[in-house]
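Only one protein chain is missing; all other protein chains are in place.
Up next, chain A:
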Amino acid sequence: MLRDEPIPGEQLRRIDEEIRGNWPTGQAVDFEEAIAFHESLPASKRFADVLEAAEKPLLQPRAGVPRLDDQIDLLEHLQNAGQADLLPTTIDSYTRDNEYEKAQQGLDDARADGEDTLNGFPAVNHGVDGCRELIEALDAPIEVRHGTPDARLLASITFAGGFQSFEGGPISYNIPYTKEHDLEETIRHWQFVDRLAGAYTERGVRINREPFGPLTGTLVPPCIAIAVMVIEGMLAVTQGVRSITLGYGQVGNLVQDVAALHALRSLGEEYLGDDVAVTTVFHEWMGGFPPDEARANGVIGLGGMTAAVAQPDKVITKSPQEFQGVPTKEANAAGLRTTRQLVDMVIEQNVQLVGVDRELNLIQKASRELIEEVLALGDGDVAQGTLAAFDSGALDVPFAPSDSAKGDVLPARDDDGRIRIFEFADLALSDDVKEIHRNRLDSRADTEGRDQTFRMVADDVDAISDGKLIGRPQGGD
């Protein structure tokens, strides 16, 4: 039975050998030699140390192209023209599906005619040596960013290849990303990834792990995101991870975003314990962007403003070309510079927002109720509790494509544009919390002269790309 317990060393080695035997580049991994490589890296490339020592939010973009030389060029541009503090390597979709042969074909095509049919960097195919060439070519630390439910081989190769930070987790890379992956199996696969990170950590090479906070990226209520982050953090700590960055995606209401980032940090520190370095990452708006670069810069600017007030340890930036999909490197660097301009102008102003404390208390109370329900359902075992909670809908994620979640919860904005829960379904929240959400949504319904209906949800999904925060009814409609 799945338990939240460390994978024993013998089992870790057996799984590791089996996984690495599935693809030729897996053979090149040698743990002792990999430790030596990490030890050879300068302090400026030690991801956890750089992140944890930062005095103001560090900025990091997303970026990944198939060829190694192109990836180096792209990251150099983001480092130089964009002044990125931390760099990414975003992995392609075939690798995320464990389709390494298709990724190889895409990489071969890219090498043959420069045609990029892959939407990211196929790190498994580049292998340990290719990864190390990338790590050595750049000055800043680089994180692996992806969306892979079974990331065991990817982790094995990229850790040996010198990467010291790895995004994802069993819930956050399953529920929002796939339909049919079984949650129990995904938890087992991420226990392996975390145990491997733990094995490096025990040898003095702290691998930073970053659960993916935005989840479905669509009006996710802060309490749900925070509960998932803390749960994934607890699962990682069990396996020996000691540097964890908990994530949260901007919802666009300044007070709620600041309160949520504070709640994320305090609950993370409370639940993950004293011997774990907990940091936070703020993702600029993950929903639909305006189809206009000038307006998109406004959305990014609000993200920078929020980061300056809330002061997370890291910000994942967006580009003004977000609407069109993968941005040019120039647009990607522009998103970094816009964010930095806002952060640097606002950060010393000591802005105090009215209402943060109240919102913080509400988010903390609701998050705690969800986390405690998971622990109770598992009789203290967070892995069993997670399975039971998603099965019953006690924990749920709005707009989840996965069969492993009910996906019955629906969010809507209140009259201030804060995300509330419109349909609770079986979510394990107390009547107190539910009443506050309902009252806040009632106020909005009154303002708009309409009933609370799913139509509000639909309007809110499109509101920011339409140029507003709240999806109010339009005149004449």
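Keep this in mind: contacts are C-beta pairs under 8 Å (C-beta built on N, C-alpha and C of every residue); 3 or more make two chains touch, one makes a residue touch a chain; residues count from 1.
Here is the rule we go by: contacts and distances are computed from a predicted model.
A.B. asks: Not counting the visible chains, the remaining one has a UniProt entry; which protein name from "ABC transporter permease subunit", "Glutamate mutase sigma subunit", "Acetyl-CoA C-acyltransferase" or "ChsH2 rubredoxin-like zinc ribbon domain-containing protein" does it give?
C.D. replies: "Glutamate mutase sigma subunit"
A.B. asks: Among A:Gln71, A:Thr216 or A:Thr339, which one is in touch with the chain left out?
C.D. replies: Looking across A:Gln71, A:Thr216 or A:Thr339, the contact with the absent chain belongs to A:Thr216.
A.B. asks: So which of A:Ala53, A:Val351 or A:Ala458 would be touching the chain we can't see?
C.D. replies: Among A:Ala53, A:Val351 or A:Ala458, only A:Ala458 touches the chain that is not shown.
A.B. asks: Among A:Val258, A:Ala400 or A:Ile470, choose the residue that contacts the chain missing from this document, as touch is defined above.
C.D. replies: Considering all chains, including the one not shown, the answer is A:Ala400.
A.B. asks: Over the whole complex, note the residues of chain A touching the chain we left out.
C.D. replies: 177-180, 216, 218, 399-401, 403, 407, 410, 453-455, 457-458, 461
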